[in-house]
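Structure below; questions to follow.
All protein chains of the complex are present and in place, except for one that has been dropped.
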Amino acid sequence: MKALLIRDLRLGLRAGGGFGLGLAFFLIVVVLVPFGVGPEAAVLTRIAPGILWVAALLAALLSLDRIFALDFEDGSLALLATSPLPLEAAAVVKALAHWITTGLPLTLAAPGLGFLLNLAPDAYFYLLASLALGTPALSIIGTFGAALTVGLRRGGLLLSLLVLPLYIPTLIFGAEAVRRGADGLATATPMVMLAGITAGAFALLPFASAAALRVNLR
Amino acid sequence: MKALLIRDLRLGLRAGGGFGLGLAFFLIVVVLVPFGVGPEAAVLTRIAPGILWVAALLAALLSLDRIFALDFEDGSLALLATSPLPLEAAAVVKALAHWITTGLPLTLAAPGLGFLLNLAPDAYFYLLASLALGTPALSIIGTFGAALTVGLRRGGLLLSLLVLPLYIPTLIFGAEAVRRGADGLATATPMVMLAGITAGAFALLPFASAAALRVNLR
Amino acid sequence: MTLRVQSLSVERGGQPVIAGLSFEVAPGAALILRGPNGIGKTTVLRTLAGLQPPVSGTIDYPEDTAAYASHADGVKPTLTVTENLTFWAQVYGRAVPGSVYAAFDLDALRGREAGTLSAGQKRRLGLARLGVIGRAVLFLDEPTVSLDRFSVQMFATFLRDTHLAAGGIAVIATHIDLGLDAPELDLTPFRALATDRGGSDEAFL
Amino acid sequence: MTLRVQSLSVERGGQPVIAGLSFEVAPGAALILRGPNGIGKTTVLRTLAGLQPPVSGTIDYPEDTAAYASHADGVKPTLTVTENLTFWAQVYGRAVPGSVYAAFDLDALRGREAGTLSAGQKRRLGLARLGVIGRAVLFLDEPTVSLDRFSVQMFATFLRDTHLAAGGIAVIATHIDLGLDAPELDLTPFRALATDRGGSDEAFL
Partner (left out) sequence: MSIWEYANPKKFMATTAPVLPWLFALAALAMGVGLVWGFFLTPDDFRQGSTVKIIYLHVPSALMAINAWFMMLVASLIWLVRRHHVSALAARAAAPVGMVMTLIALFTGAVWGQPMWGTWWAWDPRLTSFLILLLFYLGYIALWEAIEDPDTAADLTSVLCIVGSVFAVLSRYAVNFWNQGLHQGASLSLDKEENVADVFYIPLLVCIAAFVLLFIALVIQRTHTEIRLRRIRALEGRAQHAGRVEA
């Protein structure tokens, strides 16, 4: 498992590996929205939590198809499937690698971008916390989606279609937590739910992913 | 040229070809935003034009990497480059095919989705018009981005990173047109600008795209 | 440790492809699968490797002793030759024997990114993987594609003197002559008839 | 219409690979490029086909008469065999001659989606393209990869009796014996020395 993780991270860092791109994409989406909705600070403050979370979600989404597709195309996946490493473990590792290359940097950078949408001062902490709790879920759920679509060439768009609905609960609780934080309301419930989703996803989805992979390799 | 266009459209319609996926993605993003931002009608009406345009833009974006990557991977691109068809023409055709499979359906569906964000009644016409004028530009600019990144495996994220800044003017004028339409202001300027961008992009970018392709095929 | 296959039938895309295939390969022996394009060699090998379930029949070899090498050889273009091999070695919990580089003529290319290799060099790297993972039962699908004569000999030597000599087993689908003195099995007689049972479409016939 | 190559030098990844290559192929003749893996066959063919610029030297054949066939054969998996061929025919502004299906033994597969073809069947389809586009100068990179003996003969026959007979030219890189009576050119003597000039890295040495 360690070998696979190290390899994936190394691949991520190599040229074209796309490390940090998720971050840049996050930044860009956050910048785009004001161009769409206009510059009024009041409006932006109001929608900031939602937009930040949606942007984070999209950034995670766009990097999903890398998770398995490359390994599938060059045959590594078939070889991994016939290797002693159980596919479930592979799925977990892949999700982990994805989070480290996407979710983590994104979480750390989010507060910095908050002020572009003049996010309410009290909300910054909750933004950080909710993303830290929520992004791992995005990676695991996404890994499952990637496993489902790995057979299809360039299934990127289909992948997003399958995954986005699965992301909705995470998004709702995440954004809600930040919004409540901004308004100084209690944020316990959404935070707990986020943690719950992440834990549950980690516990169960890898099996689903592995099953999907086996089918796609037939 | 006609042959290529027909082939690309046919490929788009075949299994995994991704026709209509752009549309679905558009729908989902539009649905996601209220979850993130919260349900207040007033707020939604206020941000509807911007969100719709941003969503359209993202939908176009996500389908870009299909434009050349598949042909590059299976060698078709190299064969096309050595065929009598000039690469400039190929670039135009590809952009056209992308617009027909993504921009067009998206434009036609946009008014329908306006309801979800209760868009102001007067804005519907301008939404349709601005998208009709603007989405072709998105396809051509995107084709250029795709040509730049075609060499890289799964360059999807980098692609978006390169293309989004290029989309900014289109986005600004497009959304502005709709917003002004909603407020009953004059929309001539943004509309003209949109048309201008599209025309200019169509006239010049294919050459840049072809150049990029040649470099990537070296 | 013997590979036993009894009345194996395999399908592809819902259609039965090969039916009633039986053979046995003893330790230290190799078997060469022959047959025209499209007869079903790849399908059989994938089934043997456990990537797809057989329609009927039994495949029997010890758990976790087999490895599969396909048309695509799972080489990572952005990793160097050494990194590629080390990765696979680690996955199988072993170390890279220094000898493989020589055995597959990769010495000069150790530090090169795999993406910059020529077709044959890439293939050699893909095959070198087999010398690293130390599996006893190998299922090889056209291993010598785009190798020059010299490299083909090199690979045959590896199989004979290193793999088989150590009591390994190899089932190889190929169209060329490897120069191994191994029995050949032509799949043509086992081609499934359109009327054959089996295949996931059967229920609808 | 002759193919003339004079003192051609080619590079790959900034390094000179082949230097001082000269040859001439008359109409109706073929040339077979030989050489160990990694010598530079693919690079030479890509240069001849105009995909990459030569470092030095001249390549001379009539405009718009050449076609290139690479390791990857540009077959669209979701299009049927017929659709694939028709597309290429149209790109070159021609119709698909009914004879190609027979010539490449694709008759039975006409309606099949290319993605479901076996390795060799796919390759045959890729080669059939050459029979459709009607180009006189062909640059073929290991055309017979994963073809069975029978198909190799079939392809050789096509080249001899259809293409060359009609005054065509073919430059073929291959490791196997095609059974064409064509002169062979071994690239080994033309391997560029590490000290050779040329290559985009030169300026930095």
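Note that the chains take the letters A, B, C and D in the order they are written out, and that residue 1 is the start of every chain.
To be clear about the criterion, a residue touches a chain if its C-beta (ideal position, glycine included) is under 8 Å from a C-beta of that chain, and two chains touch if they have at least 3 such contacts.
From a predicted model like this one, the values you see are computed outputs, not experimental measurements.
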{"item": "Chains in view that touch the one left out, judged over the entire complex", "value": "A, B, C, D"}
{"item": "Contact with the hidden chain (one of B:G20, B:P111 or B:G151)", "value": "B:G151"}
{"item": "Residue touching the undisplayed chain, where the options are B:V43, B:A146 or B:I172", "value": "B:I172"}
{"item": "Absent-chain contact - pick from A:A3, A:I100 or A:L116", "value": "A:L116"}
{"item": "For chain B, residues in touch with the removed chain", "value": "144, 148-149, 151-152, 155, 158, 161-162, 164-166, 168-169, 172-173, 176, 189-190, 193, 197, 205, 208, 211-212, 215-216, 218"}
{"item": "For chain D, residues in touch with the removed chain", "value": "13-16, 38, 191-194, 200-205"}
{"item": "Touching residues on chain C - with respect to the absent chain", "value": "78, 105, 107-109, 111-113, 115-116"}
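Assume only the chains that are shown with their structure count from here on.
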{"item": "Most widely separated chain from chain C, with each centre as the mean of CA atoms", "value": "B"}
{"item": "For chain A paired with chain B, centre-to-centre distance based on mean C-alpha positions, whole Å", "value": "24"}
{"item": "Length of the line joining the C-alpha centres of chain B and chain C, rounded to whole Å", "value": "45"}
{"item": "Two or more partner chains touched - positions in chain C", "value": "71, 77"}
{"item": "Touching two or more other chains - residues of chain B", "value": "16, 73, 153"}
{"item": "Chain-level touch network, classified as line, ring, star, complete or other", "value": "ring"}
{"item": "Which chain pairs touch, all of them", "value": "A-B, A-C, B-D, C-D"}
{"item": "Contact set on chain A toward chain C in their complex", "value": "2-4, 7, 10-11, 14-17, 71, 73-85, 217-218"}
{"item": "For the chain A and chain B complex, residues of the former touching the latter", "value": "16, 18, 21-22, 24-25, 28-29, 32-33, 35-38, 43, 46-47, 49-51, 53-54, 57-58, 62-63, 65-66, 69-70, 73, 152-158, 160-161, 164-165, 167-168, 171-172, 175, 179"}
{"item": "Residues of chain D touching chain C in the complex", "value": "12-13, 35-38, 42, 71, 116-121, 123-124, 142, 145-151, 175-176"}
